[in-house]
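As you look at this complex, bear in mind that one protein chain is not there, while each of the others sits in place.
Chain IDs A and B follow the sequence of writing; residue 1 opens each chain.
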Amino acid sequence: MSFEDIIFYFFSAVLVSSALGVITARNPVHSALLLVLAFFTSAGLWLLLEAEFLAITLVLVYVGAVMVLFLFVVMMLDINLDQLREGFWKWFPFGAFLALLMAGEMAMVLMGKQFGADEMPAPPSRGADYSNTKELGRLIYTEYVYAFELAAVILLVAIVAAIALTLRRRTGIKSPDVAQQVAVKRKDRVRMVSMPSEKKE
Amino acid sequence: MNFLQPDFAPAYPEIFLLLMVCVVLLADLAWGEEKPHLAYLLSQFALLGCVLITFATSAPGVVYTFSGMFVDDALADILKMMVYVTVSVVLVYSRTYISTRGMLNGEFFSLALFATLGMMVMISASHFLTLYLGLELLSLSLYAMVALRRDSVGATEAAIKFFVLGALASGFLLYGMSMIYGATGSLNIARVTEVIQTGAMSHTVLVVGVVFIVAGISFKLSAAPFHMWAPDVYEGASTAVVLFIGSAPKLAAFGFIMRLLAEGLGSMVADWQGMLIILAVMSMLIGNIAAIAQTNIKRMLAYSTISHMGFVLLGVLSGDGNGYSSSMFYVVVYVLMTLGTFGMIMLLSRAGFEADKLEDFKGLNRRNPWYAFIMLLLMFSMAGIPPTVGIYAKLSVLQAVLNAGYIWLAVVAVLLSLIGVFYYLRIVKLMYFDEPETDALILPQGDVKLLLSANGLAVLAFGFFPQALMAWCAYAIRHSSI
């Protein structure tokens, strides 16, 4: 077993157990943190495959941005997970049984010759001056430009949808509008009313 | 590395539509307050423009561009045309409905156009990646449209269900695609076809890929047992959005099936044929039987859709050009009927009242005999009663199944659709033989009145002259990349 193998098995073990932890932990904050761990370890696996750009992006985007946001939401919402988990153990044996069967079947397929090391050998390693960031960029902007643009459109949809779903134009809000307050004129404020005087009793 | 600038011409409709969505968004931001109908008009203009551009750029033969990710052929042109027309009709029907519910704003229309763009991408995809991205573009827009009615608990619940289950289905699909990629080493559909024909890879892996892909597609089609989102979403979402979900995306899903199953995995027909048989029978069974127990017409129509999708799968599973074109004919007819039926529901509803209960159709004949007649035509067509077009759709699909040698399947389909006749005719019975519960006037706008009448009569007209439409579908399939 080479050094790389040891690292691989280490990361893999941590990845699988932390992923299990995500769905079994009682505290949602723990779940979120375990997910961060899972991302870290998978980034490590990608580094082993010499996909440096992807690995770093995973850490930056998912761990740095997405998960932190996620943690905020989880902490602010104060979800009672126990309530959500009601019925979990009732269905667990059945679900677990099915999951095992599926995992078994998948393993059977994936362990086959098709994905063996002979059919799919590890990619040859490149020299230090090889930049896979540059290679990715070149592909994205040439051959995959259509798909890339589509992904951009999907993000635009996500923005539109998020704004449409969260932005509320409330009517009848009592907050003051400073610009309007400043621009006000005297005649807007004071109305002269002439009334006939009343007789004193 | 030499890179040629791609030919943009085949994608002009997509480019134009994307530009127009941005225009709609910005115009609504700038003038939306004063001119609430601006977004509507711009959207209709965009669709009209797409029709013209697609017509102008349609060329005989199959054209690939964007490094083989985009294909333009007769199937793409015709399906896209149908999508534009369908979306345009949906918008006409929905305008009054959404304006009385305070949803007449840029978001609704821009999301609808984004969804349309997604459908176009799916229809024109010749690469697993574009297929998937188109599907996501469509689905994401649909999720948001369902959720647009934020103050309705039902709509929010429907949106969450739709979203979570849709994500699961997308996962299935991606997993299946990755299996195919693993086996063939390519994501390009034409290349995948070639590689599979060499037979140099593990059949097991391919089959697992096909299973997952079929599951993902079935979700989008709402075929059983991947149908369970449909009744809840149909019931919870606003009728305008349901009309949208139930109509044009089915055309796109048909295009998706053609590209992925018929073309890419065409040589695996022996494997997916059996899967589709199971799904089709389950869909027709569940759709037709569960519809009987419904009291909400939208829910009932959801089950009706499920059973219709079973019929569509029947045509696909026969696995030859005739089957595909009969299936396409069925989808087009289905869309035509769905448009009319939901248009009618929206016509009967008004501010604060959704005409989505079966009782709301009681005595419609007394209130307005013409609309009752139109609804009667639509229901007859859904049930497959001559002389409406529904019977031809069913007949052509059954013919394809018989040609493929599945006599028992045709018999089962006929028996199950007979059960379905019951709940369609129940609506007719309610309209004609029961006393109306309300005498509220039905006052549609001129364009809706005209379009809805035309829609209902089209069901009848195509019943008398089905050949033209049939020939169109056959042309589309024959001159496509399949």
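The rule we apply is simple: a contact is a pair of C-beta atoms (placed from the backbone, for glycine too) under 8 Å apart; a residue touches a chain by one contact, two chains touch by 3 or more.
The rule is simple: contacts and distances are computed from a predicted model.
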{"item": "Protein name, per the UniProt record, of whichever chain is missing from view (\"ABC transporter permease\", \"Response regulatory domain-containing protein\", \"ATP synthase subunit a\" or \"NADH dehydrogenase subunit L\")", "value": "\"NADH dehydrogenase subunit L\""}
{"item": "Displayed chains contacting the withheld chain", "value": "A, B"}
{"item": "Touch with the omitted chain, as defined above, among B:Val207, B:Leu358 or B:Leu457", "value": "B:Val207"}
{"item": "Per the touch definition above, residue among B:Leu135, B:Leu260 or B:Ile286 touching the missing chain", "value": "B:Ile286"}
{"item": "Per the touch definition above, residue among B:Phe114, B:Trp229 or B:Tyr371 touching the missing chain", "value": "B:Trp229"}
{"item": "Touching residue (missing chain; options B:Ala27, B:Leu165, B:Leu358 or B:Ala410)", "value": "B:Leu165"}
{"item": "Contact residue for the chain not shown (choose from A:Ile6, A:Ile23, A:Leu98 or A:Met120)", "value": "A:Leu98"}
{"item": "Omitted-chain contact residue, chosen from B:Ile278, B:Ile442, B:Leu460 or B:Ala474", "value": "B:Ile278"}
{"item": "Residues from subunit A at the interface with the omitted partner, ascending", "value": "91, 95, 98, 101-102, 105, 108-109"}
{"item": "Contact set of subunit B toward the excluded chain (per top definition)", "value": "160-161, 164-165, 168-169, 172, 204, 207-208, 210-212, 214-215, 219, 225-226, 228-229, 231-232, 271, 274-275, 278, 286, 289-290, 292-293, 392, 419, 464, 466-467"}
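Note that in this section only the chains that are shown with their structure count from here on.
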{"item": "For the subunit A and subunit B complex, residues of the former touching the latter", "value": "106, 109, 112-115, 138, 142-147, 150-151, 153-154, 156-158, 160-161, 163-165, 168"}
{"item": "Footprint of subunit A on subunit B - complex, ascending", "value": "1, 3, 6, 11, 18, 25, 66-67, 69-70, 107, 110-111, 114, 117, 121, 127, 129-130, 133-134, 136-137, 140-141, 143-144, 147-148, 150, 182-183, 201-202, 204-205, 208"}
